[in-house]
Every structure is written in structure tokens, then in C-alpha cells.
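Please read through the structure below; I'll follow up with questions.
Rest of the complex left out; these chains stay put.
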Amino acid sequence: MTLTKARLITIITERVLRSEIITMLKEKGATGYTETEATGEGSRGIRASDWAGRNVKIQTIVSDKVAEAIMENIAENYFENYAVIVYLRDVEVMRGDKYFTT
Amino acid sequence: MTLTKARLITIITERVLRSEIITMLKEKGATGYTETEATGEGSRGIRASDWAGRNVKIQTIVSDKVAEAIMENIAENYFENYAVIVYLRDVEVMRGDKYFTT
């Protein structure tokens, strides 16, 4: 069994940002993503019940380079004005070619 | 891009414990959390369908020290009498100050 190291990015955000973040992920090189519904409460004191709908948790498996591009884009465009949580971790995948465009 | 190491705790538990666990997380120093609905089956042979409602998966990103306090609280208070799964892993975050109260 051959496992390849990859990076799993998790983004938890307001539902209103869902489609533009997915578009950005693809532009940066992600070949897929998974989304699940989520609620929660963050350091900005924003509760899910105050929001226009539930939050969304978007996850994508990408190369190191693509991960960096995505993280930077989120930092630049969303951190100031939106409730966004983003974190990165290492995972091991089979069929690494599914996730890497290069 | 500056990434900070942090600990992501995942707690999967009976819905009845939801609010007291969230209260405990905050008391121990968590600045936020995310929750999603979950079902499942565990080593105690308890199936989701036998429970009073679905399970809940609660995740929080904290410092090492806060993670330890939370894990210990769960071990002391819930492991004996409740179906609780809890696990810990390392993640990398931007804006570490969002998650750490100290």
C-alpha cells in the first residue's frame, strides 16, 4: 500500500461565503472538496443563531504549494471582515494523483 | 504566512451532554467551538437509534495546556457513564491569538 503525504485544509465559515470560497479553491488548484453543515461559536462572539443560516465546513486535500496559496488567499480576503476558521494538517492518502494537479 | 501549532480536540458524544460540555470547554479556556451532527456505533454496543436523539461532534482548537485540562475533565466526569469518544491531534493555524487566551 503506497501512501502519499498531503495537506488537508479545513475552512469553517459563514454560509454566505460558500460559493466564492469553493471557486477560489478550484482556482488555486484543488481538484475537489467536501462540505458539511456546522454551527458554533467563535472568538468574535458571533453565535450561529445570529447568522443568516448555518455555517459550512469545507475540506479539501491538496499539495503543500496549493495549501499555502489557499491559506494566503483566506488571510488576505476574509480574516478582517468575516468569521472564518481555517486550519491545516498532514494526512496520508492513496492515489495522490487524485488531489494534485501537478 | 505564519502558522502556529495548536491542538484540535474532537469530542463525539450523546446530545444530552452537549451544553454542559460546551460550558466546560469555555471554563477551561477554549475561545470557540464548532459542532456538527453525527451518528455512529461504539465499543459499548450503543447504536444511535437507541439514543434520545442523534450524537453531536464538538471540535475546538486550543493550546496544549488547555487541551490537557479538557481531556482530563472528560476522563474524570464522562468516561464511566457516558458514550464519549475524544481524540486530539496537531493542527497548524493562522492567527493563533484567536484560539489562545494566554
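So that you can tell them apart, the chains are marked A and B in the order they are listed, and the count of residues begins at 1 in each.
We take it that a contact is a pair of C-beta atoms (placed from the backbone, for glycine too) under 8 Å apart; a residue touches a chain by one contact, two chains touch by 3 or more.
Remember, it's a predicted structure, so these values are computed and weren't measured experimentally.
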- Number of identical chains in the entire complex, 2 depicted: 3
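To be clear about the criterion, only the chains that are shown with their structure count from here on.
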- Task: List the centre-to-centre spacing of chain A and chain B in whole Å, with centres computed as mean CA coordinates.
- Result: 20
- In the complex of these two chains, what residues of chain B are touching chain A? 1, 3, 6, 8, 22, 31-37, 61, 89-95, 98-99
- Note on the structure: Touching chain B in the complex, chain A uses residues 12, 36-43, 55, 57, 68, 71-72, 74-75, 79, 85-89
